[in-house]
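A single protein chain has been omitted from the complex, and every remaining protein chain is retained in its original position.
Up next is subunit A:
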Amino acid sequence: MNINLTLIGQSITFLAFVWFCWKFVWPALIGVMQEREQKIATGLQEAERAGKDLELAQRKAAEQLKEAKAQAAEILDGANKRANQIVEEAKQAARAEGDRLKAAAQAEIEQEVNRAKEQLRSRVAALSVAGAEKILSVNIDAKVHDDMIEKLAAEL
């Protein structure tokens, strides 16, 4: 094993390679790596923010959905109430109409009855007059006995 010029040659070679690495290899590599690191960090941050945004949006959507449901329920409730009211009103109207019709019919019936009674009365009056005429065989002056006949008829 001889120590010779190789020693110095190796030293120079070493320094030359170190210089090359220092000037051309290292800065480029480290630069790219740091840039990528930055990019990844930014990306992660953005992802985190997006996650938060998503959560927020979901919460908001849920809230809105809840609100909408409440509103729908309210509307439905109102509609039901209104329908019931309408039905009730209709029922009342129908009942009133029925009552009115009944009352009218009753009035008519009463009227008819009254008229029939009146007719009957007049007929009875005539009949009784005729009967009395026959019985008495005398001419009763209708005008004279009108009073009496009237009384009779009213008793019917």
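Keep this in mind: a contact is a pair of C-beta atoms (placed from the backbone, for glycine too) under 8 Å apart; a residue touches a chain by one contact, two chains touch by 3 or more; residues count from 1.
Keep this in mind: contacts and distances are computed from a predicted model.
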Protein name, per the UniProt record, of whichever chain is missing from view ("ATP synthase subunit a", "Carbohydrate ABC transporter permease", "FAD/NAD(P)-binding oxidoreductase" or "ABC-type lipoprotein export system, ATPase component"): "ATP synthase subunit a"
Which of A:5, A:136 or A:154 contacts the chain that the document leaves out: A:5
Interface residues of subunit A (partner: the chain not displayed): 1-18, 20-22, 24-26, 28-30, 32-33, 35-36, 39
